[in-house]
Each structure stands twice: as structure tokens, then as C-alpha cells.
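Missing here: one protein chain of the complex. Every other protein chain is in place.
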Amino acid sequence: MMLAAVPGFDGNQTALNPVGPGAAHIEFEFSLIFWITTAVYCIVLLTLVISIARKRHSLSVIPSPIPTTPESDRTARRSVAAAMIATIVLLFVMLVGSFETSRALGSMNPGNAVPIDVYGHQWWWEVQYPNDEAYKTVVTANEIHVPVGVPIRIHGTSRDVIHSFWAPNVQGKRDLMPGYETEVLMQVDQPGRWRGQCAEYCGEQHAHMSFYIVGESKEQFTQWLSDQAQSAVPPSTPQAAHGQQVFLTHACVLCHTIRGTPAGSRVGPDLTHVASRATIAAGELPNTIGNLGGWIMNAQAIKPGCRMPPNQLPGSDLQDLLAYLETLK
Amino acid sequence: MAERVDRAVLDVSKLTTVGFGMHSMTWWGIMGMMAIEGTVFLLMIASYFYLHSRSVEWPPHRNPPDLFWGTLNLGLFLVSAIPSEWYRRRARKGDVRAVQIGLVAVSLFGIANIVIRYFELLHLNTDWSIDAYGSAVWTLMGLHVLHLLTDVVDTVVLTILFFTSLVEGKRFQDAEENAAYWYFVVGFWIPIYLVIYWAPRWLHA
Amino acid sequence: MITTSVESQAELTEAERLQAMQLEHVWREPSGVVGWFKAAHHTTIGKRYFVTAMLFFLIGGLLAGVMRLQLAFPEAHFLSNDKYNQFFTMHGSTMMFLFAVPMMFETFSVYLVPLMVGTRNIAFPRLNAYSYYLYAFGGLMFYVAFLCNTGADRGWFSYVPLAGPDYGPGKRPDFWAQLITFTEVSALAVAVEIIVTVFRLRAPGMSLKRIPIFVWGQVVVAFMVIFALPGIVLSSTMLLLDRTCGTQFFNPAVGGDVLLYQHLFWWFGHPEVYLIFIPGTAIISTIVTTFSRRHVFGYLVLVLALVATGFMAFGLWVHHMFATGIPQIAESYFTAASMMIAIPTGAQIFCWIATMATGKVVLRTPMWWAIGFSFTFIMGGMTGIFVASVPVDLQVHDTYFVVAHFHYVLIGGAVFPLFGAISYWFPKVTGRMMSERLGQLSFWLFFIGFNVTFFPMHLVGIRGMPRRVYTYPPNMGWTRLNQVESVGYVLLFVAVLILLWNMIKSARSGVIAGPNPWSAGTLEWATTSPPPHYNFLHLPTVNGREALWDAAPNQPVVVGLAEDARSFLTTRTLDAEPDGRDEFPAPSIWPFWAAAATSLAFVASIFTPWGITLGSIPIAITMIGWFWPDRQPAERRRAREIWPSE
Partner (left out) sequence: MRATIVILLVTGVLLVSGCKREQRVFDPGSTGSQIANGVPLNEVHAGGTVPVSNASKYEGSAYAVGEGKRLFEAYNCVGCHAHGGGAIGPPLMDSEWIYGSHPEQIYSDIVQGRPNGMPSFAGRIPDYQVWELVAYVRSLSGQLPSDVAPSRSDEMPVKKAEQAQPKEHPADENPQPVQQGRPQ
């Protein structure tokens, strides 16, 4: 029944390589429909080809129309009726399968689910781990760490246009729409990095709006969460200290937050722990010092139309700024 | 006309050239237009209630439209159906005089409707750019104004036509269909009137 | 070469020759440049629709080619993201609004339906001309805008808020919205003409159960157009109002709602898909009948299937919105409804197979296209079941799987039948046969190219590639498949070129076809090829489903219509018994001016809310000019009037 075996469908962004119950249920229904429709397709077209081959007539002369009577059509009538019945039965099977899957998805126990808020922005994902004590609320971007084997409740909406939250290995997609709050239940059963991507056309950089769901053990997750809850470490080296000054006196501070510093704007991603993330620019580039530098100098060359302006800092300033950002683990 | 004797024929030379209702091409055309525009009206009304279902207060902190002018217009529309129906029936008899009088009357009614409509618009107590409610009300109103204007222009033109020497069977068909279209404009004012003027009051309570 | 059986030009008597000359004189289209804009015969307008729609098909195809080039390599910079977004939006909008509907509905119904029901012209010929000019002007406007970097770039659906006032700077979405207005007005006009033509102008004896399936298909489509298009009339108008007049329909901050747009759009958008392939299936029924040399099997089933599909189309729109998170109960309903659509479609396919299995199959080019249709369209139907199932749709929605699905449905369900129809009716329209050899060559190239292009899209979609992305990362395992698709495009392109070459060459030097080269059964084959402007020397009467096959030895013809005027016969809707005589209006320049005035108003309204208000004045003037009767014919008619005796 499983199609995941098929080479090429074992990637980290495919519906046929489920790593959670949600995607698994869907993969089952997918396979069910796949096998039924494939069989039907072959049978129907085989019949078509055979009947043509048997009744084929020479091309040179177009014969005069042949008379037909209800009698002469009796067999045809019977076979068509049979085919119709078969069709209806098979449709019913697939329909029931579909309902069952929907029910299974609906009945994923939300009781002890870990709440995570996701906000779509043009063109990145804001991720929050709410906490009753507001100051402990963790804010990060484009990377959703989740404990393996525990149900997750994603609560999402959009800050601008319609986006669609979709990590196929984990769960089906859900649109995030301005004016609507939506909830998706999901669960990751395998540790690893599962890629997701915006699936609703959202403008200039729709192509570069991806994120990662990072499945990790409960311990790792709690550890990560408490780390993220911390404010940024104060710069230890003079270079980093100067880097922080660069950050606070240039455009950066106008859009970004670094908790523990005066920088508190919510326009762009929260950078308090930027160095702990594996990618920048909504999953487009690995988070290396080189990429980060290029991104700061001219993001527009990398991701045309994105909201990050070019910042042509003097070389030394840039080095220090990068050094500082690298300390934000 | 010369026909080969051996050829079986179906002679239609005795059939009528003037037909009313289902026997007239124009009637079918008008029906088509009504079907289209009716669907637009219905979908717009549906949108109105959809927007209502998405909002907490309806109308959002403002008064519903004042009843007076709208109701007055409703009354006028209904009365105008009387001369309309009268000349429609006379048209089937080819009674030029009656159709002339009827058309003049309905044109006058139509113009009166437009004037009153102007005052209606002044008393909607909302604006299309304030909120979705205002937009819906004004669009619904605008749709009906559009039809009202179109039909009044049609009627006036037809009236003029009926005072020329161009009157023929087809014109009487036109006259009848013009009445039919007027009923459409009048008929759809009733639900739209209820939606614009009464829905806010009922939904508010 | 083929020998055409049955009636080749029967010898005309002297009387008939005179009659023909008289009709020719009365029905001739005005000549000269100005005359070109007056023309109002359905064959003339139909041909113009065809050429224009074909042109837009080619342009849309070229746009697709550029996109395939961009997608052939990961992170390519051949097209900027800004350009790519315009390209895919223009491609979608062109194929839907400027090619598919005008071609499958307007072109075919305008040209063929009056011939198939055996009358002299389409109902409301001036409206017909008007509809064509509006369509042409709309397309012109859309592409002039594109040339000045104002090409629509928010997708063929232009969802709010992305296309709304706050996130769609400039005028791009406004031009899109007005393109909709143009094309929908022309489609609605033709819908009314077709319904009235079929309900009132059928040849005596063509009762409901004898109407050709092709005509049934177009009638169903006409009704769908009438009830579906108002949905997008509203949504595009609201969008334009929000953008230019500051209304708040889609502003969540003050009670507006972004889903309202989607509901209205898909209320139209889903039937749209069906009104593109229903004519396709109707064409297939026609071709299969002719080339299986027997009355189609299960006529009633086929007709009911078309009607059922038409009705169901309105119950499915939400299945384009599953990902927005709709209530479980609604989900279940729309899943069931979407799957049920497979029943009427399946019924049609089984009937075709039965027809072939019990007939004598002649594998001429049109039949090959019909077979190609079966392979592709059924595949599209199968993947349609994936999309219909809510849970599965949540995975494949807005991925390349869906792109593959609807290209199989639309190219399979519309373009294959279209090319079949071209090779089938080409002799009727031009009087010459198309080359069989080139025809089959183009078929095989197209068939292979199509599958090479679109089958891999299923796979790349399942591997997680979303739609409407201007590029993709190299490490996703999408590159190879995308390159295969791009190669397939080249095959498609060549195939279409060969088809065009075949048309041009055959139109000049093809074998003379004669009135009925396929010895088919429907009425359009009962007149000369190409048909004269009066269509039939004697208006025919009908004695069976396939008028020519079932004609009685001495099938009567209609006489007694005035031949010094464009007169025609009206019949009753159900039994098609003669009902009355009427007269078509003469060709006139006014429809053209009215269309021009309308176009100006539409374009102006993009830039100022006053566009429509002030623009309506010239519209009113031209319309009055259009409807104002001429004295001479009026007097003639009055002289001969016969009033109903009540």
C-alpha cells in the first residue's frame, strides 16, 4: 500500500514520506485512491483500444451508417450499466476512505498539545512559543522546534496577505489569512529537519518562503526552549561590543529585536538567538558568516523585493557586526 | 414561388410575423438579460448577508437608512405597474394611442423614481468607504440605480419612437418587452428594499 | 483519396438558381473596410472568434515557453521574479479568458449551432458582432498593458488582499479586473444568443430528443455561463471598487472579508472549468458518432450527463478552498459532490466506448484526436479524485500535482477536442480537406509532447514543489523533472506549428471537400462547403437524431419565407413545430461603435471612478443608434404584417 518506497518520494518535503500521524493518514488515503484509479484507468483504456482494434475499418472508404436497434445494443447496454455500477461502488470506497481519514485527522487528541503560534509575513515566518509569563514567551523565525511524539497545536494567522503553512511530511497545508485565526494539530514522530514552504501565492518572493520543522527529543526541546527564553548574551569582546553599537546605530535597530538591548522593533525577525538557527532569509541560505555578511550588505541581490534593505557598511563595521551576531547563540 | 412539384414542401407563408410573449424573439432575449442580472442581484444580496455573518454589530455603530424615501419609492414603483400593465395589454392589440399614453406615463414615473432615488442616497446614513456594511449597501443600491437609469432611458427612447412614423408590429413587441423589463426593475426593488432598509433593523434587534 | 457517399451537389433547377441568386443578394455581407465592421453573419463572426482565440492560444503558449525556460534550471535569473509573476498570470488569464472560453464556447457555438439547427443566422446577430468586438478590445487592452509592464501579476484568480489596494501597487490588478469585465460581457451575450437560437430557431421536426449532442452541450454551457459569470462580475467589480473607490469589501479591519472574494470567484471558477470541457466532450460525441458510422450509443444518457455536469458544477466551488479550513460537515458534502462528478463523466466515456465497439471505426485524424482525448482527459479525471478528497487535497493543493491535473483536464478536455474539431469541420468552413498525413503527424507529436511535459508535474508536485514559484532551490530533487517538462514543451510547440502549417496549406491547396466529406449525419453537412451567407437554399426539416442519415426519401423543405428580406422561421421550443416568421436586422456599424464606446468606458474606469459614469453617455448614444429602426424595411414589414388572431 505504501508509496513511500518509490525512490524520489523519500525526501524531506514530500507527502509520501510521512513522519507524523497526520501525514500518515493522508498517505494511506492517497495510496488507496492511487491504486484504485490506476487499475480503473488501465482497464478502461484497454477496453477502448481493443474495441477500436476489433472494429477498425479501412480508411479509403467511409462506409454508410449502420442501422442500430435496441436488440443490437443489448450487450453494449448491459456492459455500460455494469461499468456504471462498478464506478459508483469504487467511488463509494474512496469516499468512505476519505471520510475515515478526515475523522482520524480530526480525532488527533488536542489535550496536552504544545501550543505554538505561527504568523505569516511577506516573506518569512514568525514563530512564538506562548508562555503565561509574557516575558518568557519565546519569539523566533523560520524554524519550529518541536518535541518528538507529542501533539502540537499550531495556532496561526497572517500579518499581511494570505499564506499557506505546509510541511508535507508532517501534515496537510492550512491557509493563514488576515482576519482569520486558524488551528492545526500535528505531531512529529521522527527526529530530523522537515522542510516546509508557503503554498499560497503571496507575491514577489513566494518562491523563497520556506521554514523547517525540527523534531528533537523532549529533553533537547525543553533545553532549547529555555535557552531561547534567555535574553541575548552581552557582548564579551570589544569587537562584539562595537558590533552591537553598529547594530544599534544603523538601520538594523529600526526593524529587528534583540532582547536585552534597546533594539525592540517587530518589523523583521527577532534576532535574539539568530546564531542558533541553521538558515537565514526564510530557509534560503545556510546561516554562515559569509552568507550573513552578503545578506546584510545587499539582501536585494539575493532575494529581490524582500523587506531587508541593502546596508553598505564599512568593512570593519560589518566584521564587528557579524562577530556580534555570531555570539547570539 | 416556383418549386419542383416532386419535392415535398412545408409551406409557412401563412404564419404570423408579429408575436408576443414566448412568440417574440426579443422576449427571450429580455428573459436572458433578466436571468443574468437577477443572478447578480441575488449574489450581491448573498454577499450582504455573508458580510453580516462575519461582523459583530450590524450596521456597525450607525443608524440604519431612513425609511421615508425608500418606502415612498417602493410605493411609486408599485403604482407605476398599473399604467405599465395597461399599455402592455393594449400593445398586444396594436393600440398606438394607448401605448403612447402608457409609455409617457411610465417615463414620468421613472423620472420621479430617479429623483426620489437621489434623496434615498442622501439618507442611507452610511458611506461606501467607511466599512464593509456601507460598501455593500451602496453597491446594492448602485446596481439598482444602474438598472433604473437604463430602463428609464429605454422607455423614453421607445416613447419617442412611438410618436414617429416608424411604428410597426416589432415596436409593439418592444413595448410589451419594455413593460416586462420594468416589472423586473420594480420586482427586484422589493427584496433590495427589504435588505437595505429592513434587514439592518431586524438583524439589529 | 476518400469517396464521399450520398448527396454531392444535386443539380439545381432554373428556379432554384434564381432563388439562390436572390438570397445571395439579400444576405451578402457589406464590402469594403467599413463593411468589414458591419458584418453580422454568424459564420463571419465565428471565423473572427476562431482566429482571435487561436492567436491568444499561441501567445499564451509562448508565455508558457518562457516560463519553462526559467524553470529548467534552479535559481535561474533568466526571468526576474517580477516578470515571472506577470508571465504566469498572463498565461493563466489568457488561456482561461481569452482562449479556452472564447474558443470552446463562443467560436464553436457561434459558427456551428445555427447551421446544426438548420436556420439562416444566429439570434441577435448585431449583439453577436458586439460581443466579438468587446472580446477583441479586451484582449488588446490586456496585452498593451502587458507590453508597458502593467501585466497582471497576482495570478489568474487575483486573490485579495494580495491583489487588493494595499498590496497591489500600480494598475496591474485593475487591468486584470477589466479584462474579466470585457470577456464576461461577450460570453454572456453569446450565451443568450445560443439559448434563443436553440429554443426558437430549430428546423421543423428537430424536437428536443433530436437535438444534436454538440448543440445540447453548447446549450448547457450557455446556461452555466448565465448563472456562473455573475459571480466573477461581482468579485472583480468589488476588487476594482476597493482599489479605485476605496470601498471596504475585503478589509478585515472594518468588517470586510477576504474569503468573500474566494467564494464569489469560485462560484464562477469551478463552473468555468466545466464550461471549458463540456463543449469538448460534446465535440467528441460528434466525432465518435461520425467515425463509428452509427447513431451514438446512449443518446439520452449522454444528454443527461451533460445536464447533470452542468448542475453539479455549481455545488463544488468550495473544493478549491479546502485549505482555508472549512467546517467538517461542509468538507464532507463537497468531497462527496466532487467525487460524484465522476459518474456523469464516466457514463459519457462508457457510451463512447460502446459506440465504437458496436460500430465501424474509421481512424481519420479527428478520430485520433478523440482517442488522445480519452487517454489524457480520463487521466485528468482520475487525478481529480485525489483533489476531491479533502485530506489528500490538503497535500496536493497548490502544488505542481494540481498543475498537472488541470492541464490534463483542460488540454485533454478542450485542446485535444479542439484540434479534432478543427480537422473535422475544416472542410465545412474552407471547402477543402486537411492533409491526413500532417494531421496525424501533429497528433502524435502533440500527444507525446503533452505527456512528456505534464506527466512529470505529478511527480514533482508530490515531491513538494508548490505552484507559482519563479524558481526553486537546486537540492530539492526537482531539477531533472523540470528539465524533462521543458523538453516536452518543445515537442508541443512543434506539433502546434505543424497543425497551423497544415491549416494554411490545406486552405489554399487542399482537396475539394464537397458538402459532406465524412458523410456525417448533422445538418451543417446538408449545405455547400463553405456555407453560403443564407446557410441553406431550402430551410431543412428533420426526421431523426442524425438529420441526414434519418432523412425520409422525400424529406420536405420549408417554403414560404420572404426571399427579399433576411427572414427566418421560428419554431416552438419543445416540439419544434413552426411557430412564426421573423426578420433579422441588417448588418450595421453601430455594434462596433457601441463596443468601442463600452471599451473606452471600461479602460477609463481603471483610472478614475468617473470612467463608467461619464463613459456611459457615449454607450447610451451608440446603443440608441443601434436600436433605432430604418424606415424602408420598417415600412416593408408593416405592409406584410400578419398579427396573431386572439
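Per-chain numbering from 1; labels A, B and C assigned in written order.
The working rule: a residue touches a chain if its C-beta (ideal position, glycine included) is under 8 Å from a C-beta of that chain, and two chains touch if they have at least 3 such contacts.
Treat the numbers as computed from the prediction; the structure is a model and nothing was measured.
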{"item": "Interface partners of the hidden chain - shown chains only, full complex considered", "value": "A, B, C"}
{"item": "From C:T150, C:S186, C:T324 or C:S588, residue that would touch the chain that is not displayed", "value": "C:T150"}
{"item": "Residue among C:E29, C:D82 or C:D550 touching the omitted chain", "value": "C:D82"}
{"item": "Chain not shown: contacting residue from C:Y111, C:F137, C:Y299 or C:Y400", "value": "C:F137"}
{"item": "Of A:G97, A:P178 or A:P269, the residue in touch with the unshown chain", "value": "A:P178"}
{"item": "Among B:I130, B:L158, B:A175 or B:V195, residue touching the chain not depicted", "value": "B:I130"}
{"item": "Residues of chain A (touch criterion as defined above) contacting the omitted chain", "value": "178, 204, 249-251, 254-255, 265, 267, 298, 300-301, 304-305, 307, 309-313"}
{"item": "Residues belonging to chain B that touch the chain removed from view", "value": "129-130"}
{"item": "Interface with the undisplayed chain - residues on chain C", "value": "33, 37, 80, 82, 137, 140-141, 144-145, 147-150, 161, 164-167, 169-172, 242-244, 246, 248, 250-254, 256, 592-593, 595-596, 599-600, 603, 607-608"}
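Everything that follows uses one rule, which is that only the chains that are shown with their structure count from here on.
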{"item": "Most centrally placed chain, judged by C-alpha centres", "value": "C"}
{"item": "Centre-to-centre distance between chain B and chain A (centres being mean Cα positions), rounded to whole Å", "value": "52"}
{"item": "Residues of chain C engaged with two or more neighbouring chains", "value": "256-257"}
{"item": "List of chain C residues in touch with chain A within their complex", "value": "2-6, 80-82, 85, 154-155, 159, 161-162, 167, 252, 256-259, 292-295, 297-298, 301, 323-325, 328, 331-332, 335-336, 339-340, 342-343, 346-347, 349-351, 353-354, 356-364, 371, 374-375, 378-379, 382-383, 385-386, 388-399, 436, 459, 462-464, 466-473, 476-477, 518-519, 521, 546, 549"}
{"item": "Residues on chain A engaged by chain C in the complex (per definition of touch)", "value": "8-9, 11, 13-16, 23, 25-26, 29-30, 33-34, 37-38, 40-41, 44-45, 47-48, 51-52, 54-66, 68, 72-73, 76-77, 79-80, 83-84, 87-88, 91, 94-95, 97-99, 101-102, 105-106, 122, 160-162, 164, 166, 168, 171-175, 177-180, 182, 195, 197-207, 284, 304-305"}
{"item": "Residue numbers on chain B that touch chain C, as the complex places them", "value": "1-4, 6-20, 22-23, 25, 28-29, 32-33, 35-36, 39-40, 43-44, 47, 50-51, 54-55, 60, 92, 94, 128-136, 138-139, 153, 157, 161, 165-166, 168-171"}
